[in-house]
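Below is a slice of the complex: some chains, not all, each in place.
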Amino acid sequence: MRLYEYQAKWLFAAQGIPTPPGAVATDPEQAGAAAEQLGVPVALKAQVLAGKRGKAGGIRFAQDAAGARAAAHDILGATLNGFVVESLLVEQRLDIASELYLGITTDRSRRCPVAIFSASGGVEIEEVARSEPEKLIVMPIDVAVGFQTYHAMNLALRGGLGGKLLTAVADVASRLYDVYWQYDAEVAEINPLVVTQSGQVVAADARMSIDENALPRQKNLPKNAMPGSDLEIAAREQGLTYIPLDGDICILANGAGLTLATMDLIAAHGGRPANFTEVGGGNYLKARQSLAIALSRPRIKALFVNVFGAFARADHIADGFTQALVELKPDLPIVACIRGTEEETAWRLVRERLGIEPYKDMDLAAAAVVARAYGRG
Amino acid sequence: MLAKRSDRVLVQGITGREGTYWTEKMLQYGTRIVAGVTPGKGGQSVHGVPVFDTVEAAMLRRPAEVSVLFVPPMYAMAGACEATEAGIKNVVVLADGVPVHDTMVMLARASQYGARILGPNGPGMIVPGETMVGILPCWLEDVFRPGSVGVVSRSGSLGTAICHQVIRAGLGQSVVLGIGGDPIVGTTTREALEFFAQDGRTRAVVIVGELGGTMEEDAAPVVAEMGKPVVAFIAGGMAPEGKRMGHAGAIVEGDRGTVRSKTRLLAEAGAHIARTPNEVAELLSKAMKTNR
């Protein structure tokens, strides 16, 4: 779950990381008032969960309160990389002497957190990673030990810092790890970490995303709507994963891997998958909601159910989706392929409740649903 | 690394609904389940298996080589640490929804104790005809049969479907390893391949992967060296590209992590790439014939 910049900055500031004085504004008046209170000049930053916000016009500067109101008027309500801007972060503008990069993330390959630092920060950091990798210091972290100040000191030192800047950056880095660890973050990132003309180190931007599996124990996080369409949000509120795609064949499968493979299979047969909807684990209990969401989109031409039951038993899943389809009564061709634990019970449920014969080979089933969806069956 | 027929197995969380159900399935398959653990339920029994309050208590009376955890995701870390601390060297974590930070702690502790974790978020493992530890539908005869194909899968349901393809090809499996679909797992594709490379019974390998992470890329060098045919199916070619975790994610993963990068590296290493699950059967048949 990704946090907004201002939310991440709350958490950073609470851990003692310096952030610019600022306030959130949802209308131009608030933005003007914030500018007055903070003292000008200010930066106004669109709060959207998208990168490259600056290039898309999501960051503006203002010399006075009137300018802040005008800029806020322009940005609020605008669409930025597909997201509507609903709030702004108004901050004191920093006198930038230099821009550093600092991040903590989970490294899937090393199977541990890593701290990343570069004295060449800013928006072009990925370009630095490609062209001058020696300027990026990546340090694996032993979770049993944590990331102590002396580790952070070594990181900044390898990155070329010295003197007061070394100790200031190391202090921020070790606090950033504490935030990352404490909030079950996937990533906690400051880019740029600004060194001001007066030598202060300040987190000018903040990016943070939380492991959704850890949300049950993260009671103190800011409540936050993730980005997405209304359907995505509806699914998420019910604890379901639903990602809409461009196509027209609705897919329901169990397990992320089989769902991905089912999409590939539909495509291999010339079909266009309409969504990624997973009912693995305990989610088969929510088949009705999943299907209601997935089928509610216009232009759906067919439904393909693909189940290979194991831990989530085939009969349980079949019970869930057949009941749901009996209730929803979609006016669509339905093809179901079912295998796995208690498959015979599952087949019986499909025959009895839906009046169709289940497939046992997913390749044949995929071919059938594509043919029927596009009127070739 | 893996359970053998002779290995004794402990079931943590044996008295729960899933624990009880799968204990019966495993026993029926021939798995040597010697004890179960549920705190506060020591002295009971489940399908004839004695229950203890802690792993330590179980190990005193009924030592085991393998433990499989039927515990909720938030308790998986404690369960795995308890098992490794009590001396169990192979721990199978099935739970889906374990926080990644917990997994990292679990793995750090396991390595201190010289133990290996399989999972989290995988279906466990099976040596067809010998033993099954986990939640695989071992009784399905057109899915699991003894044979010479090693299967390593990040996905439970897809892995099971691919095992059916192995049978369709007229073959069977030496070992099926469900390594789990989480961002970080205790046993990687690469480690599974290293095992298959050494394993005398395994004559060919199927890799079931998916987009995200770099496990398939990391495994490619082993594919090139192992001297056994490898067929790979990487799911997710049609999926929208996953959201990267900030610049940090881009920096640590670079250009890797896509289906394209995985299939390219595996193909360059000599693997046969299946575009659909059914192609696995065909490629496998062909590869086994050529290899002979």
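For reference, chains read A and B in written order, and residue numbers begin at 1 within each chain.
Keep this in mind: a residue touches a chain if its C-beta (ideal position, glycine included) is under 8 Å from a C-beta of that chain, and two chains touch if they have at least 3 such contacts.
No experiment lies behind these values; they were computed from the predicted model shown.
A.B. asks: Each distinct protein chain appears once in the view. How many of each does the complete structure file actually contain?
C.D. replies: A x2, B x2
Keep this in mind: only the chains that are shown with their structure count from here on.
A.B. asks: Distance between chain A and chain B based on Cα centroids, please, to the nearest Å.
C.D. replies: 27
A.B. asks: So in the complex, which bits of chain B are touching chain A?
C.D. replies: 18, 73-74, 94, 96-101, 104-105, 107-109, 112, 123, 135-137, 140, 143, 153-161, 164, 181, 183-184, 208, 210-211, 213-215, 218, 233, 235-240, 245-254, 275-278
A.B. asks: Can you list the chain A residues touching chain B in their complex?
C.D. replies: Going by the criterion above, the answer is residues 51, 101, 103-109, 111-114, 116, 125-126, 129-130, 136, 138, 142-144, 181, 184, 186-187, 189, 191, 207, 209, 211, 213-214, 216-217, 243, 245, 253-258, 260-261, 263-268, 273, 276, 280-281, 307-312, 339-341, 343, 361-363.
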